[in-house]
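What you see is the complex with one protein chain gone and the rest in place.
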Amino acid sequence: MEFEESGIGEECGVFGCVAAGEWPTQLEVAQVLTLGLVALQHRGQESAGIVLSNGASPPTYTAHKGMGLVSTAFPPEALMKLRYGNLGICHTRYSTTGISELQNCQPFVVDTLHGQIAVAHNGELVNAHALRKKVMRHGVGLSTSSDSELITQLLAFTPPMEELDAPDWVARIKNLMTETPTSYSLLVMYKDVIYAVRDPYGNRPLCIGQLVPISKLHSSGSGEEDTEGWVVSSESCSFQSIGAKYYREVLPGEIVQISKHGVKTLSVVPRPEGDLPAFCIFEYVYFARPDSIFEGQMVYTVRQRCGRQLAIEAPTDADVVSTVPESATPAALGYAQQSGLPYIEVLCKNRYVGRTFIQPNTRLRQLGVAKKFGALTDNFAGKRVVLIDDSIVRGNTIAPIIKLLKEAGATEVHIRVASPPIRFPCYMGINIPTKEELIANKPEFQDIAGHIGAASVQYLTVEGLVTAVQQGISSLQEKDKMISSSNKTSRRVGHCTACLTGKYPVELEW
Amino acid sequence: MEFEESGIGEECGVFGCVAAGEWPTQLEVAQVLTLGLVALQHRGQESAGIVLSNGASPPTYTAHKGMGLVSTAFPPEALMKLRYGNLGICHTRYSTTGISELQNCQPFVVDTLHGQIAVAHNGELVNAHALRKKVMRHGVGLSTSSDSELITQLLAFTPPMEELDAPDWVARIKNLMTETPTSYSLLVMYKDVIYAVRDPYGNRPLCIGQLVPISKLHSSGSGEEDTEGWVVSSESCSFQSIGAKYYREVLPGEIVQISKHGVKTLSVVPRPEGDLPAFCIFEYVYFARPDSIFEGQMVYTVRQRCGRQLAIEAPTDADVVSTVPESATPAALGYAQQSGLPYIEVLCKNRYVGRTFIQPNTRLRQLGVAKKFGALTDNFAGKRVVLIDDSIVRGNTIAPIIKLLKEAGATEVHIRVASPPIRFPCYMGINIPTKEELIANKPEFQDIAGHIGAASVQYLTVEGLVTAVQQGISSLQEKDKMISSSNKTSRRVGHCTACLTGKYPVELEW
Amino acid sequence: MEFEESGIGEECGVFGCVAAGEWPTQLEVAQVLTLGLVALQHRGQESAGIVLSNGASPPTYTAHKGMGLVSTAFPPEALMKLRYGNLGICHTRYSTTGISELQNCQPFVVDTLHGQIAVAHNGELVNAHALRKKVMRHGVGLSTSSDSELITQLLAFTPPMEELDAPDWVARIKNLMTETPTSYSLLVMYKDVIYAVRDPYGNRPLCIGQLVPISKLHSSGSGEEDTEGWVVSSESCSFQSIGAKYYREVLPGEIVQISKHGVKTLSVVPRPEGDLPAFCIFEYVYFARPDSIFEGQMVYTVRQRCGRQLAIEAPTDADVVSTVPESATPAALGYAQQSGLPYIEVLCKNRYVGRTFIQPNTRLRQLGVAKKFGALTDNFAGKRVVLIDDSIVRGNTIAPIIKLLKEAGATEVHIRVASPPIRFPCYMGINIPTKEELIANKPEFQDIAGHIGAASVQYLTVEGLVTAVQQGISSLQEKDKMISSSNKTSRRVGHCTACLTGKYPVELEW
Partner (left out) sequence: MEFEESGIGEECGVFGCVAAGEWPTQLEVAQVLTLGLVALQHRGQESAGIVLSNGASPPTYTAHKGMGLVSTAFPPEALMKLRYGNLGICHTRYSTTGISELQNCQPFVVDTLHGQIAVAHNGELVNAHALRKKVMRHGVGLSTSSDSELITQLLAFTPPMEELDAPDWVARIKNLMTETPTSYSLLVMYKDVIYAVRDPYGNRPLCIGQLVPISKLHSSGSGEEDTEGWVVSSESCSFQSIGAKYYREVLPGEIVQISKHGVKTLSVVPRPEGDLPAFCIFEYVYFARPDSIFEGQMVYTVRQRCGRQLAIEAPTDADVVSTVPESATPAALGYAQQSGLPYIEVLCKNRYVGRTFIQPNTRLRQLGVAKKFGALTDNFAGKRVVLIDDSIVRGNTIAPIIKLLKEAGATEVHIRVASPPIRFPCYMGINIPTKEELIANKPEFQDIAGHIGAASVQYLTVEGLVTAVQQGISSLQEKDKMISSSNKTSRRVGHCTACLTGKYPVELEW
């Protein structure tokens, strides 16, 4: 709950689809894209954009962008004009700054000497500032503050500028990857191909799915010959809603070409000698949907393990375990299983309350976040409650909840937090409050329990979190043979914990 | 989940507020009304309306109505013009028919010989057809199909028509109550008073709350002298979000006057000799929010008891118990507690999917409701699952869920339904599919398990449901002394189970 | 120009259409109604409404209402649902008060004992207050402040209330006409018939047109057998845009039945002995579109005659004659023709300026109405200008124009006003500023020329206006034999000049 209230957020989700076989395709590409994007809506609610290509030579592109949720941004009349297309990419964006304008909305499309390219990007370039200067020094004006435009212009001007013939986009993408180490998961559409790219550190997720006939969706025997199309997505949770099978992850540093002919690795750009991969650990902790799969393991299971680990690290003398709905529930169930305490529900969430325009001005403001919840009094009156939350970020939203529970009859409320305290900024795509706003950097953190009115407060340790995450990967190492050769490299275990530890995967130079 | 998908719905929610003490009040009445209404949003999402009175003589009324959720219907500019008011009523409406027009939106306001009255209504008059004829025979044209307008005109013309002096609204309300036995929970605003009325059978809920200073919200010692205002609502769940304390239910047949001077019973219209109360049992089963309190017990607790009762009536040889999120969760936890089987989560719901405009036309339609869910595979692969749902209404939404779970690795899926089959229409305010659409009336119901692909299917019995509901009331009978005298009558136990049994509380004459 | 700026306005326009011949008709009734209504848009821009009937027994009505211009109020999706219908009525409304709500929008439809009736009304009932009381005393609640609802309820309850059989609507309409003398032009739709009614004083206009094949639109030989439908409209200007021929006026007091079988006079309710007709003279002066025909003469011609009359009454020693565009142009051309002075244009109007949301706060407010106009300097620099305006109502808009012209080089600006000063309120459907706001009632009117900076100011006299209007009718008296018998009565000449003279056609009793 704290994460939701604190304004912490992922910057984006990307999704692409290429129809397999002969074109024009019978596959409703725009529908697949839209529903796939809806399944990534939790990664960004500010704006949404889509670009379709018919894949012809020269290709015709059709685009639409809009503010708000996909359902608002893509009204019926917009979907009408997107009926035709053999491939396409789309994007949903999180509001990271106050500047929430349509022109920052992705995918970004530009006309180049060789025709139009479209780019969708999840992540944040650590050296964006220097790269912008470089591009502008070359004489290019940048019309937005988005990294996506920057990447697009870098791809457009990266030497060598081949005259008139088909450009070598792969060489240009590789060149781009030498210019900026992280963080990006990219989709680049050009004519009839989508290039799916993950930075060498694998900081942001990206995975591939295979569209098969619905009837063969769950049969193990569906082979390449049944393929109706290929999809590529920030998270695998989007595959269920469009009838796609999980195929594999794009590996750190990998450039994959997705076309009607299939999926093909074009190159794997290596990290500097000695560097570990740095997949964002917060994808597991908070951002991803629980049914998504990263590094071979389900996010829900990792969160449950975090709860179990927390029960080991921070046991409590209490009567019941509960959750602040809804994101902390897997951890709460894990805590209950490990501790043997019964799991109950203590709060009922009003899912409509967030949307009113009302600016409460006196009495109602005092109710704080508690007005979003009803207490399920009978379940816990007279009991000692262990309440699991996914984080305490700013520290001003858990207090009213504790007050509510105590006033409704809980004799003690112990807070157990299923992640370590956030203390440092992220420069790789996560929107985190300023250092000063983070409760873990404030004096009152010394007596956090007293500050928020809890009987006790304990966080998961960084080591505990890393263990909970990597334990599932270790157990998978040997049996996972999906992508044999390159796999050896990629399965070296490593995660970015910069916001918890201040150790960034690359040197920060501004 | 089935209820949500089946189109079953409550017709309305009503909410009112009167500021206590001296007027003009400092209380933000419009804010209280709007937030109170938001908390009743689950009872109706089609339209919302609000009417404020300054309570002066003659009073000035300010009204606003709009389509959609409260947040859409009441945009900031509308809320601006509602800043002033000492009392008011509001209403949220469910789309029961295709006719979803602004003019059917409540509250209904008319000008009478004695000034304006405003009426908000939850329920459905069983003899509406005959009453419409009666009103029109008197020469009144009716501009909408809403019962609310009908009630308003009945109040306006009910003899005796007192000339010029203040009208005896209580006599008129009593007269109205003799004209129509059920079902209605009414708010009638006239000048500086709200009359809160519940039909003699108490078919629809209505309860009263007391606004106290936020600081005294949970102190037991707050007395009448701390009252900042009175609220009246379809459900007590709305009290938490505005900082009100639960005061009491309006009793079946009771006419309560709510004014700045307090709450006063004006009359209790009795039922015919021998008739039991007939509070709608589906308020417990599905409509109400789990944190609401009816007849002294929390709805969540009743649902949990339904789950326990179901475990007694229909035990299962299985490994785990789970829920179709979100409404069946209390029953699933109850079933798990009673059966001793572990409770786990098997499905992850995409809360954004319902809102896209996409009309899936071939492959995506085949995915059915399953595209709303992600399977949490690791939690149940290789296991026998007992899946608790709140109902099976049409029977075409549970099958894809079962398929999804089996394909994700469940070895068996047993369905346990926490309510009895729905077989009959409701004429008292619930929107139920036609008799022919109800699965319980179809031939395939004989082999419902085979039809939906479950290992077994069992429903809660009507007796089991009634036991689960009334058991909590019985235990409360003696200690509940809140409203002493009239209480004796009201606490005779009885519930309307017409949609399950075909036994209607009153004779239906059309 | 003054009229436009002053807020003076007509209250409404009504329009109806019945398809002739066999039903279902091939005629696009909704299209005819919409385009007909657009042609009456100058009579009201606040809201628009339409009701269609299929004319079956029982009939199905389809309705739509919206705020703003017809083009805004009837968006494409609304027009879609109006595709079917054999007859219908529609209405456009002027914002007479601050209360600009959808529920006041006409036509008003109510369900009665005998089925639905729909009413559209142009005018204002002089005894509305007493009638509202009468209706409410009968026990009817009124949900709006509109006369249209009042009329509808009066028709619904007027005795005798016939039980169950078909009602005698004509008797009820006649009864209504005895209850209220003026002012109303009414369309009442019931099942398959439209009743077109004009009050006994004929205060508001109403005329009938015949839809013929476009190819026969201008041939004199088209007879009844070519009729594709009948239309009825506040003004004949609407006929051109839908391809209808002018048929005739509805006479004062006449009740006309329009059905697929044709047009039939059902009754003519007489005025009290000795009373003259009282057609609103301002329909000629300002409200009507110049190409409309009243009492056999074209409005443009009357306005031109006013200009000629003004040249006779108030000749000027000047060089050129011009107009404040656009409504004063016919009078200006008449003045030029009569005076022999050349007609030129002096002002160019920016037709977009009125629509911006800008609230000019210092320098721009000083520019006043002049910022709507560009001076065509070269046309009048160094000349003495006679400027014709249609009225001076409040007197604060002409001054900046005069200033503009003088600064652009006019040596003298003489104002000649093509209507007499407005001094009195209208209770029959025209929105006029309060008595205090009218310049003619203010002290500065004594030196109006000095006040507004003109070299001289002269108004048309009331006698001059009446002459200009009635001269055309007189010349028509003998040759007009269209509706022979009743015609004799109706062509007694008389006009309502109450706002100029204070002489109202009926006694005002409140």
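To keep things simple, chains are lettered A, B and C as they appear, and every chain counts its residues starting from 1.
The criterion applied here is as follows: contacts are C-beta pairs under 8 Å (C-beta built on N, C-alpha and C of every residue); 3 or more make two chains touch, one makes a residue touch a chain.
In this text, all values refer to a predicted model and were calculated from it rather than measured experimentally.
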item	value
Among shown chains, those touching the left-out chain	A, C
Option touching the unshown chain, where C:A56, C:I312 or C:L367 are the choices	C:L367
Contact partner of the left-out chain, one of C:R248, C:R289 or C:R384	C:R289
Absent chain, residues of subunit C that touch it	26-28, 31-32, 34-35, 38-39, 41-42, 69-71, 74-76, 79, 213-215, 217-218, 228, 237, 240-243, 289-292, 297-298, 300-301, 329-330, 333, 337, 342-345, 348, 350-353, 355-358, 360-364, 366-367, 370-379, 404, 407-408
Absent-chain interface as seen on subunit A, which is shown	102-103, 108-113, 117, 132-133, 136-143, 145, 149, 152-153, 155-159, 161, 163
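Simple rule for what comes next: only the chains that are shown with their structure count from here on.
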item	value
Per Cα centroids, the chain farthest from subunit C	A
Most extensive contact between chains (C-beta pair count)	A-B
Averaged-CA centre spacing for the pair subunit C and subunit B, given as whole angstrom	50
Geometric centre distance via CA averages, subunit C-subunit A, whole Å	63
Multi-chain contact sites of subunit A, meaning residues that touch two or more partners	none
